[in-house]
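Here the complex is missing one protein chain, while the rest keep their positions.
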Amino acid sequence: MEEKLKSVMVIGGGIAGIQASLDLAERGIKVEMIEKNACIGGRMAQLDKTFPTNDCSICILAPKLAECFRHPNITLHTLSEVKSLSGQVGNFNVKILKRARYVKEAQCINCGLCIEKCPMRIDDEFDMRLRKRRAIYIDYVQGVPSIMTIDRENCLFFTKNACRICEKVCEREAIDFDQKDEEINLNVGSIILATGYDIFDPHSIESLGYGRYPNVVTALEFERLICASGPFGGHLKRPSDKYEPKKLAFINCVGSRDIKNNPYCSSCCCMYTTKEAMIAYEHDNKIKTSIFYIDLRAAGKGFREYIQRGENEYAITYIKGKVAKILEDDQKNPLIIYEDINTSHVKQLKFDLVILATSMVPKKDALSLAKILGIEIDDYNFFKANSYQPQKSSKEGVFLCGTCREPMDIPNSVIDASGAAAKAAEVIMRV
Amino acid sequence: MQIVDFKFRNELIKEDFSLNYCYQCGTCSSTCPVAFITNGEYNPRKIIEQSLLGLKDLLIKEQSPNVWLCCTCQMCVEECPQNVFLTDIFESIKNRIVLLGEPYPETFKQQAKSVIENGLAIPLSQPIIRRRDQLELPNVEPVNIKEINKLLEATGFENKIKSQEAGK
Amino acid sequence: MSYNYFLGCVIPGRLPFLEASARKTFEKIGIKVGDQAKYSCCPDPTGVAQLDHETFLALGARNLCLFEESKKNILSLCSGCTETLKTVKHILDNDNEEKEKINSKLKVIGKNYKGTIDIKHFAEVLYENIDKIKEKIKKPLNDLKVAGHPGCHYLRPSEIINWDDPLNPKTLDELIDAIGADSVDYSLKNDCCGNPLEKSDKDISLNMLESKLKSMKEAGAECIVCVCPACYQQFDFNQREINKKKNSDYNFPVFYITELIAIALGIDSEKLGFNFHRIKVNDVLQKIS
Partner (left out) sequence: MSDDDIRIGVFICHCGTNIGGVLDISELTEYAKTLPNVVYSDANLYTCSEVGLSEIRNNIKDNNLNRVIVASCSPRTHEPLFRSTCQEAGLNPYLFEMVNIRDQDSWVHMKEPKKGTEKAKDLIRMGVYKASLLEPLEKMQVGIIPSAIVIGGGIAGMNSALNLANQGFNVSLIEKESELGGLLRYLNKLYPTNEDASNILETRNLVENHKKIDVYKSAVIEKIEGYVGNYKVVICQNKKTIEIEAGAIIVATGAIPLSPEGYYDYNGKTIISQLELEDILKKNELTANNITMIQCVGCRNEERKYCSNICCMTALKNAILIKEQNPDANVNIIFRDIQTQGVTYEAYYRIAREKGILFIKYVPEKPPVIKKDQIEVYNEFLNQVIGFPFDLVVLSMPLIANKDSEHLAKMLKVPLEENNFFLEAHVKLRPVDFATDGVFVCGSAHWPADISESISQSNAAASRASTILSKEMLEVEGSTAEVNSELCVGCEACIKMCPYSAIYKDEDTDIVVVNKVVCKGCGVCGASCPQNAITIHHFTSDQLIAEIVTYGGGE
């Protein structure tokens, strides 16, 4: 094995970043993985199940998390962000800002004592604010690295120089308030971007009532509502009165294929709304679901049969007709007004819970990261990829994979990630 | 069976290019208050589809769905994800119905006659003038009708709106 | 540049008391608005515009020329007129071919459109002077429950009207709250009152009105406020029609926002011609004065 091989920096610790890192590490190339959050796992960790196999998401992600965390060729930098880049392909110098975790990584065994005692209650981003977390927290139960992190914006010590209960209760003295942010300089031969995506906030689409009607939720909020590690422990309850909903409506293309919001198609909403409808049915087979769509897009392997199975075995009704107006009755039941284009009747239908499949949008910091790395972005802030070498960015030696370049589903992100690893390996082996 | 009329379709597209962008998603018919009240009998999406197919008979002669039921509230235009200007398209269809002498609601003709004769949709009647004095409102110098008629002659408004009752 | 009124047809010709409340309100808050002679029908965006686009532009452009000649911006008392005049200005300012065509027609009556004046809805101007209104409040309306109805042409098409949020409007509510009333939130606030449909299908028009009234009632409104004479007519004249047809008992007093502002500013209600309202407004007047 050539020792003098340059390493590759993988920015982003979601499924794409993990797959790219594992491929490179398995082929003997060292990887510096940069993850902004306290744990790796990215968006996929928030999902309950994944299509088309309906595996539970964490069950197929956890082994990869563990493998990635323990792999000798992968160095994991969590709570870290890229600050600056110099040099060129084969010899990049990257400055990383590693935020202090205030927990000694070697000591903490994720026993959870500090969490019990911490007085603070903060909206839990991971659970889409459906639940509270403490100032000392772990992103999610199976998070890797499985150690706590102190959120200095909300911790009473940092805000009011008080409390420090966690320090007192910790039997392994793992808390260390004196830790400082540190800057690290890394020299790498190639860079892979796998920074993932954010969710489009449907507040701006007024007539759907998101934010005004409690029982109109986004698809990712639904994933948390129904997930075993979610706020209701796997029992699907609706936010307004914790009633277990029996009639669900999924609305596709919310914000997508829309010149006024995101003109592009987010690729996998038709599939994941079917999946979510299936899971709901599995929880309670008295549930009836309707999916409102424009074009039902299921072109991947086994996808069309998956949709047919949804229709035949999971009581899903597919209605062609985009919903533009939602009202609410006095029991907070959303009332959908839609045209069923098949019969061209315009009707109002009452549902217990409405789920909006909102578009995938680039991360808020995609623009600044693109500037730091000197790579081009498209009109919507996705990183611009070469048409016939989709893993190549506009800059030599910097590669792209996953939803940071275009909305795509998990199978494609995994393929993209291995593809980016191959291109990066080409550069490393040439250096 | 309806035959697609590409010539009429291209005419409509030339006048409102945004018609092309429609992919028939149903947002307009979902947000349209009249479509909801008439359970889809009045249907903006269907009128757009007929325009895309250039179905001149349905649009101009049979007028089904009846384009005159559009209450011009512009909700469809605000919500359309492809920026199709439906209300303008419906307006140009109605203009064609009038121009081609097809039947249209009487009330529009009455208002047009009043504009031709008085320059106002609602001329000042005596009781109203008395009320205006009671309310100490200034009387506003009336429009000179000759100038209006000259202008309307230039645009040929009068014979445009004369629907051929005789012919029907 | 100061304003001249564009009164339109319906207000001066059928609802002059609304004009009275507007004039007195603007006087009270110190905004001088002149009168423009010889203006014609704007023409009605839901009427003439549907018959012939060219006549629509020509008549509209003629009105704009009058204001250009007297170098006065337009302050319109009606949402319909506002939409027409703003649309004509938008088309002529952005489409030179159309502008030449219309100017060739205007040459027949010695006029030429340049595009030097602007158009404002009266509620825009009131909203821009909301602080003046608040200063001059004499009798706040001790949170009268008001169902504000912004109406369609006051907001849309937003590309042309360019005022407030076309799908979630706030300016009318703020004006109502500013004068001490309580703007009630009801589900169909953004829906059309149905008036333009009177010309094509009276039943549909009444059905649209009825669903709005039902939603206002559920929200506990005591009266209705609007900013367009067409909406005013629909609410004031047609509640009786619905009660006859559906034997319901809708009886909401209907006001123009300027009428309520006038009372809040302490203007004597006798001079505002409330007696001309079809639905009696006395018990609301009791409550607020």
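Just so it is clear, A, B and C label the chains in written order, and each chain counts residues from 1 on its own.
Quick note on the criterion: contacts are C-beta pairs under 8 Å (C-beta built on N, C-alpha and C of every residue); 3 or more make two chains touch, one makes a residue touch a chain.
In this text the structure is predicted, and so the values were computed from the model without any measurement.
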Missing chain: touched chains present in the view: A, B
Contact residue for the chain not shown (choose from A:Gly13, A:Pro231 or A:Pro390): A:Pro390
Touch criterion as defined above, residue of A:Gly87, A:Pro119, A:Gly211 or A:Gly234 at the omitted chain: A:Gly234
Residue among A:Phe158, A:Phe177, A:Tyr243 or A:Tyr380 that touches the chain left out of view: A:Tyr380
Positions on subunit B where the hidden chain makes contact: 1-4, 6, 9-10, 13, 20-24, 45-46, 49-50, 52-53, 55, 82
Where the unshown chain meets subunit A, residue by residue: 1, 23, 26-28, 50, 52-53, 55-56, 58-60, 62-67, 69-70, 109-110, 141-146, 227-229, 233-234, 257, 263-265, 267-268, 295-305, 308, 320, 341-344, 378, 380, 382, 387-391, 406-408, 410-412, 414-423, 425-426, 429-430
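The definition used in the following text is that only the chains that are shown with their structure count from here on.
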Farthest chain (mean CA position) relative to subunit C: A
Chain centre separation (subunit B, subunit C; CA means) in Å: 21
Set of subunit B residues in contact with two or more other chains: 38, 79
Multi-chain contact residues (two or more partners), subunit A: 207
Touching residues (chain side subunit C, partner subunit B) in the complex: 7, 9-10, 12-14, 16-17, 19-20, 23, 35-41, 43-55, 58-59, 62, 105-106, 108-109, 152-153, 156-158, 166-167, 190-192, 194, 196-201, 204-205, 207-208, 211, 271, 273, 276
Sites on subunit B touched by subunit C in the complex: 33-34, 37-38, 42, 66, 68-69, 71-75, 77-79, 85, 87, 91-92, 94-95, 98-99, 104-105, 107-108, 111-112, 115, 119-125, 128, 131-132, 134-138, 140-144, 147-148, 150-155, 157, 160-161
Subunit A-touching residues of subunit B, taken from the complex the two chains share: 21, 23-32, 35-36, 38-40, 43, 45-46, 79, 81-83
